[in-house]
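Here the complex is missing a single protein chain, while all its other protein chains stay put.
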Amino acid sequence: MSQQPVIDPALAEATSASPIVNRFSIVAATVNGSGSQTSNTAIIRALFRMGIPVSGKNLFPSNIQGLPTWFTIRVNEDGCVAREDSAELLIGINPETFLQDVAEVPPGGVCFYPDHFTEGLDRTDVVYYPMPVQQLLRELDPPKELREYIANMVYVGVVAEILGIELPEIREALLTHFQGKAKAVDSNMAMVEAAAAWARSSLVKRDRYRVERIDKTAGMILVDGNTAAALGAIYGGVGFAAWYPITPASSLAEALQDYLPRLRRMPESGKATYAVVQAEDELAAIGMAVGAGWMGARAMTSTSGPGVSLMAEFAGLAFFAEIPIVVWDVQRMGPSTGLPTRTSQGDLMFVRYLGHGDTKHVILLPGSPRECFEFGWKAFDLAERLQTPVFVLTDLDIGMNLWMSEPFDYPEEPMDRGKVLTAADLERLGTFARYRDVDGDGIPYRTLPGNEHPLSAHLVRGTGHDENAFYTERPDAWERNMERLWRKMETARGHVPGPIIDSTPGAEIGLIYFGSTDLAVREARQTLAGEGIPTSGLRLRAVPFQEEVEAFIEAHRQVFVIEMNTDGQMRQLLQVEFPRQAARLQSLRKNDGLPLTASWIVAGLRHRSE
Amino acid sequence: MSQQPVIDPALAEATSASPIVNRFSIVAATVNGSGSQTSNTAIIRALFRMGIPVSGKNLFPSNIQGLPTWFTIRVNEDGCVAREDSAELLIGINPETFLQDVAEVPPGGVCFYPDHFTEGLDRTDVVYYPMPVQQLLRELDPPKELREYIANMVYVGVVAEILGIELPEIREALLTHFQGKAKAVDSNMAMVEAAAAWARSSLVKRDRYRVERIDKTAGMILVDGNTAAALGAIYGGVGFAAWYPITPASSLAEALQDYLPRLRRMPESGKATYAVVQAEDELAAIGMAVGAGWMGARAMTSTSGPGVSLMAEFAGLAFFAEIPIVVWDVQRMGPSTGLPTRTSQGDLMFVRYLGHGDTKHVILLPGSPRECFEFGWKAFDLAERLQTPVFVLTDLDIGMNLWMSEPFDYPEEPMDRGKVLTAADLERLGTFARYRDVDGDGIPYRTLPGNEHPLSAHLVRGTGHDENAFYTERPDAWERNMERLWRKMETARGHVPGPIIDSTPGAEIGLIYFGSTDLAVREARQTLAGEGIPTSGLRLRAVPFQEEVEAFIEAHRQVFVIEMNTDGQMRQLLQVEFPRQAARLQSLRKNDGLPLTASWIVAGLRHRSE
Amino acid sequence: MSVTTESQATARTGLNRIGLSKNDYRGRPTTLCQGCGHNSISSQIVAAAFEMDLMPEQIVKLSGIGCSSKSPAYFLNRSHGFNSLHGRMPTVATGALVANRALLGIAVSGDGDTASIGLGHFMHFLRRNVPMVYIVENNGVYGLTKGQFSATADRGQKIKRQGENPFLPIDICQLAVNMNCGFVARSFAGDPRQVKELLKAALSFRGTALLDIISPCVTFNNRDESTKSYTWGKTHQAPLHDVTLVPRREEIHIEYEPGQATLVELHDGTFLSLRKLREDYDPTDREAARRLLSEARSRQELVTGLLYVNPDQPSLQETMGQVERPLTMLSESELRPDRASLDQIMQEMR
Partner (left out) sequence: MSVTTESQATARTGLNRIGLSKNDYRGRPTTLCQGCGHNSISSQIVAAAFEMDLMPEQIVKLSGIGCSSKSPAYFLNRSHGFNSLHGRMPTVATGALVANRALLGIAVSGDGDTASIGLGHFMHFLRRNVPMVYIVENNGVYGLTKGQFSATADRGQKIKRQGENPFLPIDICQLAVNMNCGFVARSFAGDPRQVKELLKAALSFRGTALLDIISPCVTFNNRDESTKSYTWGKTHQAPLHDVTLVPRREEIHIEYEPGQATLVELHDGTFLSLRKLREDYDPTDREAARRLLSEARSRQELVTGLLYVNPDQPSLQETMGQVERPLTMLSESELRPDRASLDQIMQEMR
């Protein structure tokens, strides 16, 4: 450890100061396709199992192998686990970015590095820990094909030793990761233990950061939103799913393919009670979903921006022909192909009006994997109740990153299959018209193909139709139908999930936000409260909005709409829906592809709050 | 004429009263695919050539042959030729709809009918004129294949005789229609004259309606917007056009195909200086246009609602990669396939945000065929100046109906090809970056493929890029680029056509409108002025808007946004752009597939003006 | 044969074996042009369904957009149907028939709908082998948009507004053979009997059954020299064989000299009898079908009949191992896994 520079007094002072326990971020700077994901998930899951609140955010490039990747784990006793602007601890094993990575370590921070690195080791305000990766590999000599992966276990062992992560929990974490495959776990653990042992004997702890077992994650789970969404759909009784691969949505459909065979086969025959089709493109994916939704199956598709653009025509058809389908849009950065591996909330305005000619859609906005699960099944209830496409907008951050979560609640209510008439109903009623507004709520009754009652059959169409689904060009028929659809959208307000409001008595500032920014906003509000700037928060969970939203805006002197897109799209939607409030809405937005940080929100509000 | 009922005193009185000259509407109720178009255009063009302001609106079904069609001609000395709610004169030759058609004739009105009809002839407050169609056919005995067409000439002759339309002008009109083919003209004129002669000898004029030659159309033309748009594009130097057939846009591309060979071939070689490709679908059509626009040709495509939906992904690419193209959307009634042969202004909101992830577009809104021609060439200047797609939104009414118009002005300004750097420029500058904001207006410079200077080449992409068009995921690079695009959209405000404002001193009511409703709004404002309700008018001609628009809103106590869609989309766009005015905008909208009438606007404003 | 007996059976009563009259299979009055080939195909669909004693309620009709795609409104009023989007019918059909495999799908498309905007979906539909009767009413033009060339228009073909078509036509059957479709037939709207018999065969086939039917557009593409016109069809049709569906239940002695007919057994036990009308042709030989089609093309011959048949390919639903019951008929308890299973998963996520 010759390269180790003399430690400057500042650092000495800093490091000798009281330890910082369970309150820091650590980033692993690696190369993608090198298997470092295993190491990173082992660390985060072990910390989580030690009872410490965590989050893991993977910043990866849009390619498959060989480019820089950063995996950041934040641990925080108080559960503040939104992304932070910088990480105090660096695991720097990517030579390409090492100098840059080291430069970004805050003073007093820590740097773990492979001991064959020779540059970037000269910061005097950072504690360096070398890791003898090559040596340990030589000693352990794992099978050639595993070498690269095992090598990544070195930093797991060293970091565990220095920070105090319990090795048994690392083993548990690996067990989870390898779905119990002992052999894989053992070969990896061997290196973890070797590295830890080496660190124990060869390194002196000189930094302030430590972890300690606490009890803040009891009963909780660690999960990504795409998996949660897939499970939600499965427990919502999904019958048909069609998809086309696209980052960051692919893992949603793939989670369906992983869990469905296990959860949804006939006990005796082992036959599937579902169908998942990988379509030739997104037009086909949504088209298939529309076909299945028309038949009466719970049908869905999942995609991201470019796919949504291709779904516009079918979205309009489903809205107008009133076919229930669920469309997941795991948002990535746009316009166009944009940044496939960066997060954003930029599809809002487009999806709301997706389809030419007065088309409008119901949108759900889950704020966490847990809500992804909940909306996963509720979306089907809503789609079938309202007989319209329901779009669920998440983003890469919720969809693909690891979130700590309360376990999912098993759906208590029975499924709401909406206004479907059986042959018996038709017999009883003696009359039926597909698009008649019987109940005055704009929602007509429908019959499903296969219903053999003579009154049942009709020809569904995207062309202008009368109550009986017959084609007509009559002006009055057209207007009546559009007025009914308008009524239906009003009815939707009462069915979609309402906002989550957290009002602070006396607060004059109101924050309106939605989706993945939840943790950051909550943390920011704590900080601001600490600074004597109390705020109220309203997290939107769906479009169209309810009156409470307008009331909230009226109730506050200053109202900020916080979002991650360039145009301030949620603010625009609020301006459209609440003209009387339009002038009072201020926009606080950032759209750089990274999850929002509390500190950015705080800074923004600090100088704009009057 | 036995069926002729005794005339009731009311009618006698009415008809004996002073004649109504050059001030009525006449509707021909026929069957489509039966060639009645020739007859109708002959009548309207003859009236027009007699110096009388006219308009012709064709209400046709979405099929090819055998269904009811109504062609309404309005003649009005003062040039008020917007659609009227009802026509005083009926040419009822479609047995299927005759009863209904007769019922809709206002008291004192007139009905021409084939003398073999036996029902619907009992209204005592309508003047009936029978027409011996079969007899005249027998006498003239035209060639079998022409029979049906010639039969339709009977009503031309009879109506001409009764109303006083000059036969020589009918001949002229037919000459225009048949592009000078004397033979076709003669065979048709023969029947026109025979029918006129018969009427002269056998009918007594008992109604009040007449036409008289005046001089209100001198130098004017009669044209549809799609033809005008095509000519505008041709005189704008269109190099490449791709399209896919769709009503009501097809005739735009077909007009290109009709006129280009005549106007744009090399004198010597006869080779084409343009290319028009019928694509396999709309995705391909816009994709081809993007390819050609990238190369530096003036590229366009034309479509309607469903096609626009399919163009979303490419629209986003062109916006983000900054490729100049022009997209014509001849709007029809939506959502979905909707009513292909009915008019609407329903694509506004969708087109403005066409494309996922913070995409925005420049939209032009011509209000007449004349502006279709003007914007036809200006759109290319704008697209190349701004390096972005320019959408031109018309509708079926402007696009396919016959409008009276001042002749088109030859473009005086030279073409604006925008910021294109030649090899010489690059040599002089010594540096080039495709997406650098050199001038601070957000518009970068571009080089075209084929430019052989070493600095010229770059790889255009829809993925995130830096100033040099290289792929990058850097947050700052992304933000910088999006800020520049935002700046560019601000720059666009200064380039797009501004609103046409007609302020009435002291008027407290302001009317904001756009597109095909121009004539109806103007007529309505005259009527209201007459009733002591003065109004100011602002006709929007583009999105984004200019400050004048906000000033106009502020300047009026009550502001109505008049439009033909269900959601009040223009009002929504104004709410988004002018939050301080949002609450003050009232919506006056109708969307039943028919062109707006002045009387509907008047009625709406009468009881809503405070 | 079966036809004769059918008609005998129904002659007396006017009702078929399930007690329905032909009227029960009709649709609304057509709004297509008089003489449009599509109308005659609609009538044959009605006739075939009637004669096969199908329950209209167990049929679903599908189509895209076009004159052809309108026709589901003009047959089988008692069947549910979906007049979907231009070129996208195959996608809607896939979702629909996977969701409810008990229903019998009859789809009508046009040459523009299938060979232009919908070409990709069409081919992927065939690749998945979704059980359905897929009818292309092929007239070489876009009828509903007033007569532009479609991708099946022959090179050199002329139409009013657009003049002469410079491109080679897409051969829908050739593509189907290529995509390994198990039932590839070509017919001509001017030969109603063949259309009907091929329809019956297709309706008994399990898997995608493609019928490419030349269906003249009398308004925009019926000039005698057009390969999609009635005249051309009548003068150039070369039927391969006499197709007859032989339902199991009937004991019929088919008396041919050996080699005069091919018999193909379908999964429901019915037989297809193909009595040869011309040179020896084996419709179970894919290569032969390929060759025949390209020869016919160069010979400018309208070869009609069942060009290729192979009943032994798994349908999409089989490929995916779906339950026999329609997915749409499953009960809530079959659709929603139990509480314990969720707890288990939550455990695994600790």
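Per-chain residue numbering starts at 1, and chain names A, B and C are given in the order in which the chains are listed.
Criterion: a residue touches a chain if its C-beta (ideal position, glycine included) is under 8 Å from a C-beta of that chain, and two chains touch if they have at least 3 such contacts.
Bear in mind that the values here come from a model prediction, so they are computed numbers and not experimental data.
Contact with the chain that does not appear here is found for just one residue of A:Gln134, A:Gln257 or A:Asn468, A:Gln257. Touching the chain that is not shown, out of A:Gly180, A:Pro245, A:Gly270 or A:Gly494: A:Pro245 (per the contact rule at the top). Of the candidate positions C:Cys33, C:Val46, C:Ala93 or C:Ile117, contact with the hidden chain is made by C:Ile117.
Looking at B:Leu146, B:Leu167, B:Ala433 or B:Val460, the residue that reaches the missing chain in the full complex is B:Val460. By the touch criterion stated above, the residues of subunit B touching the omitted chain are 48-49, 176, 220-223, 231, 234-237, 239-240, 242, 259, 263-264, 266, 269-277, 279-281, 283-299, 313-314, 317, 407-408, 410-411, 414-415, 447-452, 454, 456-463, 470-471. Residues 33, 61-67, 244-247, 250, 254, 257, 278, 280-282, 306, 336-337 of subunit A touch the missing chain (whole complex, contact as defined above).
Remark: the residues of subunit C touching the chain excluded from display are 116-121, 123-124, 127-128, 151, 166-168, 170-171, 174-175, 178-180, 286-287, 290-291, 294, 314, 319.
Definition applied: only the chains that are shown with their structure count from here on.
Taking each chain's centre as the mean of its C-alpha atoms, subunit B lies 40 Å from subunit C. Subunit A and subunit B have Cα centroids separated by 46 Å.
Counting partners per residue, subunit A has 313, 317, 461-463 as the residues that reach two or more other chains.
Residues of subunit C in contact with at least two other chains: 85.
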